[in-house]
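Below are the structure tokens for one structure; questions will follow.
All protein chains but one are shown in place.
Chain nomenclature is as follows: A and B, assigned in order of appearance, with residue numbering initiated at 1 for each chain independently.
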Amino acid sequence: MTDLASRLAALGPLAPRSNIDLARLGVVAALILLIVFGALRYDNFLSSYNALSFLRYNSMFALIALGMALVIMTGGIDLSVGGTAALASVVAALFSPYHWAAGLLGGLAAGLAVGVLNGAVITRLRIQPFIGTLAAMLAAYGTALLLAGNQSVSVSYDSGFTEIGQGDFLGFPVPAWIALAAYVAGWVALERHPVGRRVLAIGDGEVTAALMGLKVERTLMGVYAASGLLAGLAGVILASQFGAGQPTEGVGWELFAIASVVVGGTLLTGGVGSIGATLAGALLLAMVFNILNFENGLGWISLSAYWQSVIRGLFLLAVIILQAKIAESRPR
Amino acid sequence: MSTAETSTPAPRAPRLGSVRWISRYGTLVAFLALIAFNVFVTPNFLSWQTLSLNLTQVAAIVIVATGMTLVIATGGIDLSVGSLMAIAGALAPMIFLGSILPMPSPALGVALALVAPVVAAAALGWFNGMLITRYRIQPIVATLVLFIAGRGIAQVLTNGNLQVFRNEAFQFIALGRIFGIPTQVAIMALVVGLAAFVIRRTGLGRQIIAVGGNEQAARLAGIPSVRVKRLVYVISGALAGVAGLIVVARNSASDANLVGLGMELDAIAAVAVGGTLLTGGRANVLGTLLGALVIQLVRYTLLANGVPDAAALVVKAALIIAAVYIQQQAERA
Partner (left out) sequence: MLLSMRGIDKSFSGVGVLSAASLEVAQGEAMALVGQNGAGKSTMIKILTGAYSRDAGEIDFRGEPVDFRSTAESQAAGIATIYQEINLAPNRSVAENISLGREPRKFGLLDRATMRADARAVLRRFNLELDVERPLGEFGAATRQLVAIARGVSQNARLVIMDEPTSSLDEREVAVLFDTIRTLKRDGVATIFISHRLGELYAICDRVTIMRDGRTVAVSAMQDISRIELVRAMLGRELTAFTARAHGEARVHEPLVEAKNLAAGLRVRNVSLTIGKGEIAGLAGLLGSGRTETARLIYAADRCDAGSVSVEGRAVAYAEPADAIRDGMGFVSEDRKVEGIVPEMSVRENMTLAILPRLQRSGVVDKQQQGQIVDRYVRALGIKCASAEQPIRELSGGNQQKVLLARWLCMNPRLLIVDEPTRGIDVGAKAEILKLLRSLADDGLGVLMISSELEELIAAADNVTVLSDGCSVALLRAGEITEERLMTAMAHQQEAAA
């Protein structure tokens, strides 16, 4: 037997606690700082009107980012989310005259269908997620345009469908409630249910996960289905909020969702990720736009709204360089 | 430890299995079949106008996809091309309209408008390559930065306004003709020819393929993989710049919100259908041209025969899956 000290020296962790957690906290801190900054600088920043419309509008993007985060944690990617949302918005609009629930379920079903298709192409045909979901994006837009006849489809204002996007519940916008529920469910699945451990283990290495006896294909299938379903939900909200199914909306959403996920500290290589930080990442990128609006409102400078993309890009740049530095400093 | 090598019988006769055959010639066959189909079915297909229409519609995509082919050959990807197109497209009219600097002579303005935006796009491509090689960031994430920020830069430059112009000298690159060939088609042919030449005949071409095919082996053979990688992103950026100029010249207008929108995925689709796998180590430039032409012809065929444009998207999706699936099967055979 060796003595205790050399045992500890041999077996202790090589590095101080991972900096990834720190980076994640950093995102939350940045979000809080931005809010504090806004609250101190602008009069109506914390007004309920601003806060509620901010949440109402950005719920869709938060939902998409959640699905994307789950997919990326497995080491995959889902480029179809924007097209899926567009398709779901059209389907929801077409079904909305029958009942608000028909619209909701129709949109969800459309999203789920695309998600399942993605999962099948990736696990059965073994096509790279990047290519498989790229094709699904095109197919989803095509189908949406076909169903909509190349124009936006007005939703019914009689069935209560518009309440999903425009209504309030207990003083909060319904979309915000939906997004909150989805994030809670996502958090429980990832952090408090065995399936979450498996999702992350697959992202750590598919071959290894299979060697450990995990059901890789089934889990991947579920993750892409979930991403489709969430994109479908975002599509329903889109249709309901703007009063029309929009077959050409959602272009570039997938890449913005990826950016939110990356800013939230989830590595694109898979195996690492946090639901809470993803939400913070999505809100942070959205907040940039909100702050810009207020800044212009002050009238001192006139930054065009277009700066938001530049600033979002810079945020992304800062985060990935930070992550790269952390990865470099890690012992191998 | 490794298992004993399973030695293969000496030189295996290069016999092509049916899957391999389809993977090698499938795109070409599809292309020829589409032409044959159209000759018989589509009225007025064999006309100068049809040819010209199809080629001009595909020119910008092919130019960008050629750069993408080189990037993918090294095992990378470039999502920023659409945004770089927007930047180049925004810069050019600003230069010849004199909104940045007053131009002493219109000729100088046009010359600068043709060169400076391409240089700017190339510089941004260098930035992509630097992120990828210096910080070892995955190409898909690294180029996402400029995908997002790039369009913003273009919008900020123009304040989001549509720039409308008429400038025959500048627009020659799109609307003019060289020996009866539309200039943009001539540029496309030049770019494709040059890239195919680089891949087939130059040392750089070898280095690109070797880095994508086996980076470790390439390094041990003394190939400067960092320099090679940076260069392909610079080329990809420059070609995106050229494509951006062509698009705005063709439209007589530059809209930073729209120029090059979705181009990154169109280009990747053309590369995939053209038979270059996303895993790297191969570059089939002529295949990419063919891939883009097939995608365009499918769309044209469907449109000319009364099928809505939207359905063409679905067909395009199926085409991409089928092409990649066949490639992979051939790989495993």
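We take it that a contact is a pair of C-beta atoms (placed from the backbone, for glycine too) under 8 Å apart; a residue touches a chain by one contact, two chains touch by 3 or more.
Computed from a predicted structure; not experimentally measured.
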{"item": "Contact residue for the chain not shown (choose from A:A69, A:A201 or A:V236)", "value": "A:A201"}
{"item": "Residue touching the undisplayed chain, where the options are A:V81, A:L94 or A:A209", "value": "A:A209"}
{"item": "Hidden partner chain, touching residue among B:L146, B:A174, B:I223 or B:I268", "value": "B:I223"}
{"item": "For subunit B, residues in touch with the removed chain", "value": "1-14, 201-204, 206-207, 209-210, 213-214, 216-224, 281-282"}
{"item": "Subunit A residues touching the omitted chain (full complex)", "value": "1-2, 6-7, 9-15, 17-18, 188, 191-194, 196-198, 200-201, 203-205, 207-209, 211-214, 271-272"}
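Basically, only the chains that are shown with their structure count from here on.
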{"item": "Approximate Å spacing (C-alpha centroids) for the pair subunit A, subunit B", "value": "29"}
{"item": "Residues of subunit B that touch subunit A when the two form their complex", "value": "77, 79, 131, 135-138, 140-142, 144-153, 155-156, 159-160, 256, 261-262, 265, 268-269, 272, 278, 308-318, 320-321, 324-325, 328"}
{"item": "Residue ranges of subunit A in contact with subunit B within the complex", "value": "77, 79, 121, 125-128, 130-132, 134-139, 141-146, 150, 247, 251-252, 255-256, 258-259, 262, 268-269, 304-314, 316-317, 320-321, 323-325, 327-328"}
